[in-house]
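Inspection log for the structure reproduced underneath, given as structure tokens.
A single protein chain has been removed from this complex, and every other one stays in its place.
Naming follows writing order (A and B), and every chain is counted from residue 1.
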Amino acid sequence: MTILVEVPEPAVDPAGSGVDQRPAARPGVRLARRIVWKVAGAVAVVIAAASVTFFAQLAVPGDRATILLNIQTGQHQHYTAAQLAPVRKEFGFDNPLVAQWLRYIGGVFHGDLGTSYTQHRPVTQVVGGQLGPSLIITVGALVVAWILAIGITLLTVKRRPVVSALGSLWETFTACLPQYWVGIILLVIFSVDLHWFPVIGGTSVKGTVLPIVTMAIPLAGFLGQVTRDEFEKVLDQPFVTTARTRGQSDTGVRLRHALRHAVLPAITLSGWALGALLSGAVIVENIFGRPGIGQVLVTAVSTRDVPTVSGVVLAVAIVYVIANLLVDLAYALVDPRLGGPA
Amino acid sequence: MTTSTAIEPGPETLDARPALLTVENLRVSFGDAEVVKGISFTARPGGCLAIVGETGSGKSVTARTLVGLTGRGSHVSADRIDLAGVDLRRASGREWRSIRGREVGFVLQDALVSLDQLRRVGDEVAEPLRLHGWGNRRSRAERVVELLDAVGVPEPEVKARQRPYELSGGLRQRALIASAIALDPKLVVADEPTTALDVTVQAQVLDLLAASKERGTSIILISHDLSVVARLADQVAVMRAGEIVEFGSAHQVLHDPKHAYTQALLDAIPSEHTRGTRLAPPADGVSDVPRVRKIDRDRPVLRARNLVKVFQGPDKIDRTVVNDVSFDLFAGETLGIVGESGSGKTTTARIALALTEATSGDVLLHEKPWSSISAAARRTVRKQIGVIYQDPLSSFDPRWPVGRILADSLRTGSRPPSSKTEAQERAVRLLEQVGLTREHLTTAPLRLSGGQRQRVAIARALAPEPGIIVCDEPVSALDVSVQAQVLDLLTDLQDELGVSYLFISHDLGVIHHMSDRILVMKDGRLVEQGDAEAVFAAPAHPYTQRLLTALPRLAQA
Partner (left out) sequence: MTTITLPTVVRSPDWVRHLRARPTTVLASLVVVVALVAAFAPGVLTPHSPTTIHLQQTLRSPSWHHLFGTDEAGRDLFTRVVYGTRESLGIGVGATAIAMAIAIVFGFTAGLVGGIVDSLITRLLEVLFSFPALLLALLVVAVRGPSLETELIAVGVGSAPGYARMVRGQVLNVREAPYVEAASALGHRRRTVIRRHLFPNAFRPLVAVMTLGVGQSIVWASSLSFLGFGVPPPSPEWGALLDAGRDFITTSWWLEILPGLVIVLLAIAVTSLGRTLQHKLEGAAR
């Protein structure tokens, strides 16, 4: 799990004067305006992301029609122009580059991501059916990770030194764990030895538990680290002291005041985390023999079916963009301050 | 060490009413370090006890001990801590919680950070009510509005629904006080309640506490500022290094101090009475010679003509931060710019330094174009104008020791040192000039005290031998005794070198002490300017008059 993500600081009082000089736009209007901008930005990101995947398809060395035929026939040879022509026509390779690009971008918004080299089916079809199972374990893992992270942080942050150190150690350790390793250990212990869960899980409920736990553990460590750092900072803030001077108990201070501040950075990171989880899903699905984009992707990468790979990558990017929109909204709910993550 | 700390109150402080709070021989330590060393005091209903001291005196720790929040790893002992007959030494966690907010209200400094930014002002004010089981949701909401109204918050219903950051500094502080007095506690402890506030707002907040006192509340006011204390306190305890060195009626302590430290603190406060004298006791061998001023009114070294600066905010709305400001700074003179936060004084200073480009208007340096010329052309004359910031530490590259900072600055002057040895020797001379020594050459600024850092900053500004130094709030972050030393140093250097200062401060006392002429700024405009003595004696503009009335003075005690 990476620790290399910038956490934007909420901008407080940009004028620095302490005097409220903002125009009196109502919060609702302000929020609506912000959402419109965010959505526009998100569309732009999707277009740009689609362009990147489009050009990735061009970046494959060699003639695309030749590669395509070779992939389909499993051979390695040259073809005559006559042999290539129908393929070029079918896939639109003979159109001008700009036209191909525009068609690809336009297609993205109509749910058309091109045609798979190997399966001769639209990429949307290949990917579409598989996105659901992947999203289930991804969202599941995010929820479990949040519960674990908040629970452990609340119980261990700024307690007796031993307790705090244990909590911190747990987070440092789990945040470093590669998902494949966690997955294999869980598989060996709970499926192979204890037979509690099936070795090949499929999409059954029982088979969904281990994949979710596998992805949740490292993420919980990571979110926990971020939340703990913030929690420690917040508990030293004067407003926490103020709350105590009013007679607020330690638990009250933690739950009513500190927690809300402390989860802000982790909320910001959740959009990113969802994307990271989707790539983790590729590995986890592989280990637990679970259908999903992971299986599609691995097959496509090994056959070098670049349109399909691009399709999966783009689909994930879109999920990421949507997730970040939701994160922004969640952030605005928890932190009503103007600014928030820009 | 602690023999004379328990000073009996003088006869004039005797009061018929029984003490509300009695503290005897209070000691607080963190690990091996004892930060409060056996102090005793009492607080009476309807009275105000001020505890005054500089950084590290133990005054804030004392305040927190009174609500049982001394902090982690602390050890508290006392012969007596009685609040209205209850022995607080034995209070359990639960008992403390029922005392806090109900029996004792607590006000911290700077409500921007002392109120929860994510919660509504109303919820914050209602919190003590809710915690102590007062009323129901609806009656609490009504009470909050009453409370906000009582502390002078306009439109209390609206403000209660806003968040702290949407309120101005003064209103926030009022809301904070409202939450502290919500349950009408017998005792209010206020820890630097006005420190972050502008002088006019500060006066209003002090009045609010005074009104509370009138109603019979006992107030313990913690402050570093003797003149703030003068406005409110009946009794004053002066703390230094964990001990109360002097305790008596406010009038006696502020006008007839018995202890040398109190005297030194009082002497260190800059004001109209201290002009032309030293604030800190002179070092051995230096006699307090009268100042020699050589102001050349025919030679303006810096002229600003009709400066205007418009900033565009993130909301695309233009704000005129500096509006038609003109001034002359003459050779050897100190020109003070005074104003509250947001008045545009710092932006004016930055335009004078040509670090910010003015929207219109220009600045002349030694009668030659300065703000209007190219950056490259400016570089060759930069050495003529230096700058000292409020926070010297952040103005030093964190990787550089003092010696390198000074050598770097020396190189930009008109006589760059020709060798490493020469640079070092000149750096040492600079350090000695500002009261530091050769040993400081290899020190990292992080390891210096606040006063020493500002001395290094002054040495750096002096290194290129400029004729003008812009001082932007140079002493605002310093304790009063350190402030006195730095101000003395600046005056000595002016006498010695004949430099001109453009001196920016929010503190009227400092401005009055330092300046020959002053400019008063408000909302980007120059509302008044003139000879310092004249402006202070007979302010013409209503704003200046208001500032001066709000200014806390020792004479009020």
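Simple rule for what comes next: a residue touches a chain if its C-beta (ideal position, glycine included) is under 8 Å from a C-beta of that chain, and two chains touch if they have at least 3 such contacts.
For clarity, every value in this text was computed on a predicted model and none was experimentally measured.
Q: If I consider the whole complex, including the chain that's not displayed, which of B:Ala50, B:Leu353 or B:Leu519 touches that chain?
A: Touching the chain that is not displayed is residue B:Leu353.
Q: Touch as defined at the start, partner being the missing chain; which of A:Tyr79, A:Trp101 or A:Trp181 qualifies?
A: In the complete complex, the chain left out is touched by residue A:Trp181.
Q: For a quick check of understanding: of B:Glu142, B:Glu155, B:Asp296 or B:Asp397, which residue touches the chain that isn't displayed?
A: Result: among the candidates, B:Asp397 touches the missing chain.
Q: Spell out the interface residues on chain B facing the chain that's missing from view.
A: Given the touch definition above, chain B has residues 353, 355, 375, 378-380, 382-383, 386-387, 389, 391, 393-399, 408-409, 412, 446, 460, 464 touching the missing chain.
Q: What chain A residues would touch the chain not displayed?
A: Interface with the chain not displayed, on the chain A side: 2-6, 44-45, 48-49, 52-53, 56, 59-60, 172-173, 175-181, 184-185, 187-188, 192, 199, 272, 275-276, 278-280, 282-283, 286, 297-298, 300-302, 304-306, 309-310, 312-313, 316-317, 320-321, 324.
Heads up, the rule we're going with is that only the chains that are shown with their structure count from here on.
Q: So in the complex, which bits of chain B are touching chain A?
A: 64, 67, 69, 97-102, 104-106, 108-110, 112-119, 127-128, 131-132, 163, 165-169, 176, 179-180, 196, 313-315, 317, 319, 341-342
Q: For chain A, which residues count as touching chain B in their complex?
A: So the residues of chain A touching chain B come out as 12-15, 17-23, 237-239, 241-249, 252, 257, 260-261, 334-337.
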